[in-house]
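Beneath this line is the structure, given in structure tokens, with notes to follow.
The excerpt is restricted to a subset of chains, each kept in its original location.
First chain written, first letter: the chains are A and B, and each begins at residue 1.
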Amino acid sequence: MDAIPLFFLLGFVARLARSDLKIPGQLYEALSIYLLLAIGLKGGMELARQDALALIPQALSVMALGAIIPLIAFPVLHKLGKLDRFNAAAIAGHYGSVSVVTYAVAADYLIARSTEFEAYLPLFLVLLEMPGIAVGILLARMGGDFRSVRWGALGHEIFLGKSMVLLGGGLLIGWVAGPTGLAPLEPFFFDLFKGVLCLFLLEMGLVAASQAPALRTSGVFLAVFAIVMPIFSATLGSVLGMMIGLSAGGTLLLATLAASASYIAAPAAMRIAVPEANPGLSITAALVITFPFNILIGIPLYDRIIGLLFGS
Amino acid sequence: MRETHPCKLVVMIAEAAIEDSLARDVMRLGAHGYTVADVRGQGSHGVRRALWGADRSIRMEVLCDELTSNAIVDHVEKHYFDHYAMIAYVSDVGVLRPGKFQHKD
């Protein structure tokens, strides 16, 4: 059996049982810096093997996907879920953006099954990070007080946030250095990747369980949303993947990206751009429900859906 | 024996997300400096364990004269208290070189 979900479960159960196990804050930071850089480097290295120009149409359609998802999520949350505009918009933004770790788990899922996928997919990961957040903020500010948004500070927060710099920077370095330039970095950035990912998932389990009590107050609607929305987005992502000619593996990754909800970049940006939103709601949805759902059930489920789509 | 001069100490405990913007505000409002430490805690917004990014809190302390202290307290009350996990308090302390902490124009 694959070890990754087991590490998540260990953390989750340990925290629920109120163990004193704790991942020190700076170790958490270190692990996430490592994961972001490593994913970026790997993607950039593969990009160096591609005709980058040929990817532009694909890239644009992927960015459009990131913008559309929150536009669909917002009315559902606001009208159906009766959440106020700020909370509906903030949550929608989280689901428009992506989760790097969910991506890594899906990539590992494919590797373990020896399923091929387009190795430049980390590029899409980078491209999908921002549009959803931007649309979420626009939705929150609709209705006149646009001027009160400090767009400069905000653009800054989004484009120069830690995860964009590390993913994007890694991508660029990987692209410029190419496979030979990166070869001496392999033992560190590639061979250790899965081990580090496991440690990170242990921490994610601890964090998710520590936020679990908020479930009681966040309402049933949000819990349902946090499961139905990813399935819907994954379907959207699968269809787009097929349309732009990705392989079944690449399509699964795109579907997983669409299904995943951000819990690093989006919370940081929303806290500054939409302070009226209660961060507890979006975190609970994204981290306590959607994240475990995706890594435990979602990925195999989307794989099944894509299998049907690809008629295999 | 050396004498100390009265001075205000403003302490703010808040979500780490607003550290940079608090620091900017405090300097703009006339302070000459500030000191920040990483903390964790509990309050009306629940337990904040500093386990991960959005869960971190900071404690900022600012030595300043009464004018600045009032300005800071007013400002944070208006701009941050409603939407952020945050508290603030003020106390009286004595400093050696009072000029260093007087309102900056």
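Going forward, a contact is a pair of C-beta atoms (placed from the backbone, for glycine too) under 8 Å apart; a residue touches a chain by one contact, two chains touch by 3 or more.
This one's a predicted model, so the numbers in the text were calculated from it and none came from an experiment.
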item	value
Composition by chain label (entire complex, not just displayed copies)	A x3, B x3
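We take it that only the chains that are shown with their structure count from here on.
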item	value
Whole-Å gap between the CA centroids of subunit A and subunit B	34
Subunit B-touching residues of subunit A, taken from the complex the two chains share	22-23, 25, 28, 203, 206-207, 210, 214, 263-264, 267-268, 271-272, 275-276, 279-280, 283
Subunit A contact footprint on subunit B (complex, rising order)	15, 17-18, 21, 38, 45-47, 49-56, 83-84
